[in-house]
Structure formats: C-alpha cells, structure tokens
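Dropping a structure here in structure tokens format, bear with me for questions.
All protein chains of the complex are present and in place, except for one that has been dropped.
Coming up: chain A.
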Amino acid sequence: MPGSIRVFGWLEMARTADTLLEDIQGPTPGQMLRKRIFGHQGLLFGVAVLGLLLLVAIFAPLLAPHDPYAQDLLARMQPPVFLGGSWEHPLGTDHLGRDYLSRLIYGARISLLIGGFAALISGLIGTAMGVAAGYFGGRVDMAVTFLINVRLAMPVVLVALAIVAVFGGSLQVVILVLGFLLWDRFAVVMRSSTLQVRSREYVTAAQAIGCSTSRVILSEIMPNIVNNLIVVVTLEMAHAILLEAALSFLGLGVQPPTPSWGLMVSEGKQMMLFEPWLVAIPGITLFVLVLAINLLGDGLRDVTAPENRS
C-alpha cells in the first residue's frame, strides 16, 4: 500500500528531526521564573517592605525602645526628632506621653494579624463557595450567586459597626466580622475562574482516567486558578487592614489602649491642626503597608500569569 509507505517515511523523518532538537538548550523553567521575579520592581519593593514590616511585628518586643502602654504624663506631646525632639522618643510621644515609635511597632502586629486572619477566613469561605458554584453549576450556582448579591447589597462598614456595637470591639470580634464580610470578591473571582477551567478538556480527561470529583477539583482545577486566588488574597488583606483602621478610627474597632494605627490616627485627630505629625506618621505607615501588599499582589499575578510562562 503506497499510502502506508509514505506514512512510515514521515515517521522516520520525525524521529531524526527530534534527535537534532536534543542539542538545543534553553533556560530551565526555574531560571525563567527567577528572571521574571527579579525583573519585576514592584514585586521586589512589595516583598521587601512587607518582609520588613513582618520582621518588625514579630520582633516588636526586642525593637520597641519603650513599653507601648507606659504613660508618662510629664513628657506629653513631645515632637519627633526631625521636628526638634530628642532621641529619647525618636517619633515623639502622644497625648498620654506614650512612646509613639513603640506604639507604631506594636501596631504593625495588629494590622498584619487582622489582615492575615481576615483574608484567611474570607478566603476559605469565598473559595469554597466560588469553586462549588463554578464546578457544579445549576442550583448550587444560583444559591451562591444569590448569597453574593445579598452580601454585595450590605454596606460593610455599617454592618461591621452594628455588630461591633452589639458584641463590643475587640481584636477577635474585628477579625471575625471582617472575615465573614469580605468573602464576596473571593467567591466572584473563584467562580468565574472555575467556570473557565472546568470546560477545558483536561478536566474531562481527568474524569476519563477515573478521578473522583474531589480529586478533579483539588488537583486539576485548583492549581490552575490559584494564581487568581493569590491576587485576591493580597487585595482583601489590604482591604481588611484599611477597614480595621477605619473601624478603630470610628472607635468601634480595636479598643484603647491597644496600639492600632487607626486608633492612633483617631487619638491624634483632635490635635491635628497643631501637631499634624500625630496623624501623619501612622497614616503614612498604613499607606506604605497597603501599597506594599498591593504591589506584591500585582507582581505575583504578573509573574505567575500563564501567558508569561512560555
């Protein structure tokens, strides 16, 4: 049969061509990933700042020059060094004479704790809901979409205010309230990502080799949508940190005398016209932290996006 002779001819040619290809060497995936990471300035800045603040938060007792709770009514409202203050209190003291730098350092713990745990709780809730909706569709999808709409119709700050007013403000309450209120974006993003991935043939292929539903979701779908998840985690972490600051500023978040950046802004606001640094220092720190987290999220998305992989 002449047809089959030609076919075998092609097969042989393909094989020889393949051995030639073996000599071509390119960078390994690991090398390419490293190149993308170190070529991304935003990501590097985000990692550096967030890493620094994490270290500060972890080693707060070692770094803080004073006890953040210790009042010294004789040394109230001392200006920071750059405004003519002394090195005894590098960032000055507040209206109760507490060391501002120490309070700032301990405040990093509160912000990161709330950001991390609120993002974790809302991430678990939102991802479970979103993936279930995207994968199973039908009634599950309808129910989840309804819940997302209900959640989006609730103003977060007002609901948080109401709950905190009933249960009293404390670190745990703020974390739980934010965790149970910020899952909407996780659910929306995970639902659409799952919808996109679940119609790919490799998902059917995994079912065709006998994978169970949980295995298909966990080992076929999740790895392909986890980069979207990481971006939402960072966004929601920043969101939670800002909301905590807002709640504390309104007096319904973390309660004094706990050092929280939002609380520091709130306590400084009466003196804002005369001593603007009281508001500016915690405000700028908050801004830098949120900026770093957002840059990190953006960078991670750029680096892990499949279109940049090849």
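Please note the rule applied: contacts are C-beta pairs under 8 Å (C-beta built on N, C-alpha and C of every residue); 3 or more make two chains touch, one makes a residue touch a chain; residues count from 1.
Criterion: contacts and distances are computed from a predicted model.
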Answering from "Cytochrome c biogenesis heme-transporting ATPase CcmA", "Phosphoribosylformylglycinamidine synthase subunit PurS", "Urease accessory protein UreF" or "ABC transporter ATP-binding protein": the UniProt protein name of the missing subunit is "ABC transporter ATP-binding protein"
Among the options A:Val140, A:Val157 or A:Ala206, which residue touches the chain absent from this view? A:Ala206
Out of A:Pro65, A:Gly168 or A:Pro223, the sole contact with the unshown chain comes from A:Pro223
Where does chain A touch the missing chain, residue by residue? 3-4, 6-8, 10-11, 14-15, 18-19, 22, 29, 200-202, 204-212, 220, 223-224, 306, 309-310
